[in-house]
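Input: one structure, supplied below.
A protein chain is absent from this complex, but the other protein chains hold their places.
Let's look at chain A:
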């Protein structure tokens, strides 16, 4: 285990040290102490390493992550894991807004709650939230899965494309062109896999699936009020 004290080493050197780890590095376990809410910690990683951040983080922690596993032992600021491509991010506390925005792949797990616009414009990432999520989540979501073990706020999945959403609790309201969908066997299997990967004990049969009604895919003046 390599330990970096962020307040002593500084952000730039910390990230450059992590960026310097190649695919075949034998220094696979890293620990960052004293993050103190700093922004852009461990962003742009691209190696199969495990980074544990001992505390809360600011904006864009683990942004654009590739391959790495980043564990935040605190709460995470806005845009955590934005545009994640692969790998895994685990947030032990709560996550602020825009979690996993535009993420293309990989998995983000939140043990607490996630704020508004969780998974906005998601493009393939899987997000599993043990608690609740805020309003306008998965706005314009293109692909990937958003799993919510608690409740979802207003306008879930507004203007979504092919992303799908599994909610165990209540949904305050659905966004434009988002509708309740049938939960078939393949969805139960998919959901069980995501819950297992996230390490969360929940029964897929208690969830409801939501996705695009596909009525806004091609512009139609009769739908103008929905835009």
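Definition applied: a residue touches a chain if its C-beta (ideal position, glycine included) is under 8 Å from a C-beta of that chain, and two chains touch if they have at least 3 such contacts; residues count from 1.
Assume contacts and distances are computed from a predicted model.
Only one of "Na(+)/H(+) antiporter subunit C", "Ferredoxin", "Anti-sigma regulatory factor (Ser/Thr protein kinase)" or "Glutamate synthase [NADPH] large chain" fits the UniProt record of the hidden chain, and that name is "Glutamate synthase [NADPH] large chain".
Set against the missing chain, the residues A:6, A:47 or A:101 yield one that touches it, A:101.
Within the full complex, the residue among A:89, A:140 or A:156 touching the omitted chain is A:140.
Mapped onto chain A, contacts with the missing chain fall at residues 11-12, 15-16, 19, 39-40, 43-44, 46, 58-60, 63-64, 66, 78-79, 82-83, 85, 98, 101-102, 104, 117, 120-121, 123-124, 139-140, 142-143, 159, 161-162, 217-219, 221.
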